[in-house]
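Handing you a structure now.
Heads up, one of the protein chains got dropped from this complex, but the rest are sitting where they should.
Per-chain numbering from 1; labels A and B assigned in written order.
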């Protein structure tokens, strides 16, 4: 049987933010299964990465801006601002969901892993997540 | 209990195409669960992104061609054509599956989200999908 919860996150600034504990506080975990986290937006994404050194998250922001640049001459979808089309590309590169194994009633993340909200817009507003557990 | 269906898509041109309704028409959704969509190919992929403005999909094609170029001097796998090796890289960047929460018997996508077939070959032919629901 699957169980589900929805979260309306607080607004985050453009960049990469650890939201593991927000997720853990919003759903009860079974002994074994999979937690699926889905973001209902196309200019923000989710990924799993390093949870300790904040310069990693800063380098994520720099790197993504370097790889997927604003104001490329070939962009046609420009009317929502220079941060919009790059945000769509970036969100498909990280993806709109992460899924994490649940073992002994806890998220079975590695020692250094955290779940990131990737906010790619300058003013993305509050983002909606859907948490689903299959066990 | 999981249920499953397979789809042989019609051939799509190189580019990014919304296939949400094709998927919805080929499987019955339970009240709650996860729909997993898998593509059985290594030069096409799946992602979730903006479903309204077609220039977004055109900018996806331009951006992916800009980030992962054809005819890089370091490519060794070249005998299947200049579009082949970039297609493999692109398909791993978007991924070979998407999974979407099911809530109240419907795909719980955001207002602007659609499921994209990412066709990275010039003539990729018909692509096979496997739909699996866990509930």
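Some notes on this structure:
The rule we apply is simple: a residue touches a chain if its C-beta (ideal position, glycine included) is under 8 Å from a C-beta of that chain, and two chains touch if they have at least 3 such contacts.
Predicted, not measured: the structure shown is a model, and the values here were computed from it.
Within the whole complex, the absent chain has one touching residue among A:20, A:82, A:113 or A:128, and that is A:113. Summarising the interface, chain A meets the missing chain with residues 32-34, 47-50, 53, 55-56, 58-60, 62-64, 66-67, 93-95, 98-101, 103, 108-113, 116, 134-135. Within chain B, the residues in touch with the undisplayed chain are 1-4, 36, 38-42, 67-68, 72, 74-77, 85, 88-89, 91-93, 95-97, 99, 128, 130, 132, 134.
The rule we apply is simple: only the chains that are shown with their structure count from here on.
Here the CA centre of chain A is 19 Å from the CA centre of chain B.
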